[in-house]
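Please find one structure pasted underneath; my questions will follow.
One protein chain omitted, others in place.
Here is chain A:
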Amino acid sequence: MATHFVVEGLKATIEGKEILKGINIEIKGGEIHAIMGPNGTGKSTLASALMGHPKYEVTDGKVTLDGEDVLDMEVDERARAGLFLAMQYPSEIAGVTNSDFLRSAINARRGEGNEVSLIKFIRQMEGKMKELEMNPEFAHRYLNEGFSGGEKKRNEILQMMLLDPKIVVLDEIDSGLDIDALRIVANGVNSMRSEERGFLIITHYQRLLNYITPDYVHVMMQGRIVKSGGPELAERLERDGYDWVKEELGIVDETVGQEA
């Protein structure tokens, strides 16, 4: 069955404050969607709410992946169903090596009795690390501990590549990356493009989209998607900024849930 991810009327609050005010988006296998928008408009909240971060409470709406109710699932069940979020700020976990973590994650996805053999795992991991131009020593370092911003982002992409998800959400994967790292990360994403996989790329710069061409571009403001279009929309935003969108829609303050 082709991948089909549907978000309908999603509303979410943090500490009682509503941040998402009804998000609608539909992603099919093979499609790349980009969500753009200035800071503070709810983009990262959308990513966290989809993954099930405990700080965010979904108050309304529906999310399905291939017909299955995602909101009904625990965080780990969402992941095993095929949802992947590359995080903006991945946690550091001392004492757990990157390779132990990766193997646990792969085996969790594969299920009991179907664990990956150690040799096959190492071969896969080393192969993908090479593609991402990661120092092999990172396999034995503690998870994200002492990694630079760019190393953490590459490590997120490494996980994506090894876990082979159906829907990939990239939350500000381009922030803190120099141009070389950006190219490597983008190549990693492009190598994963397939008819079975959909992408949701969250960013507030267009530069990532120079490397990864989206099929659809959505602009988020005030906790809603206020404008959608094709790749040309991203180019216009890069050239002209967001003010023309605000003007067109009569928006004065594009942020949501921020203290005045």
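By definition in this document, a contact is a pair of C-beta atoms (placed from the backbone, for glycine too) under 8 Å apart; a residue touches a chain by one contact, two chains touch by 3 or more; residues count from 1.
Basically, contacts and distances are computed from a predicted model.
*Asks:* Can you match the unshown chain of the complex to its UniProt protein name from these: "Sugar ABC transporter permease", "Alpha/beta hydrolase", "Na(+)-translocating NADH-quinone reductase subunit B" or "Fe-S cluster assembly protein SufD"?
*Replies:* Hidden chain, UniProt protein name: "Fe-S cluster assembly protein SufD".
*Asks:* Which residue, A:His4, A:His53 or A:Arg183, contacts the hidden chain when the whole complex is considered?
*Replies:* Per the contact definition at the top, the residue touching the missing chain is A:His53.
*Asks:* Considering the complete complex, identify which of A:Asp76, A:Glu133 or A:Glu195 is in touch with the unshown chain.
*Replies:* A:Asp76
*Asks:* Quick one: which of A:Gly95, A:Gly113, A:Gly146 or A:Gly250 touches the chain that's been left out?
*Replies:* Among A:Gly95, A:Gly113, A:Gly146 or A:Gly250, only A:Gly95 touches the chain that is not shown.
*Asks:* Pick from A:Asn39, A:Thr59 or A:Ser104: which residue touches the chain that isn't shown?
*Replies:* Spelled out, the listed residue whose C-beta touches the missing chain is A:Ser104.
*Asks:* With the full complex in mind, choose from A:Met36, A:Val63 or A:Met87 the residue touching the hidden chain.
*Replies:* The single option touching the absent chain is A:Met87.
*Asks:* For review purposes, identify every residue of chain A that touches the missing chain, sorted by number.
*Replies:* Output for chain A: 51-54, 74-76, 78-80, 84-85, 87, 90-91, 93-96, 100-101, 104-105, 108-109, 142, 159, 163.
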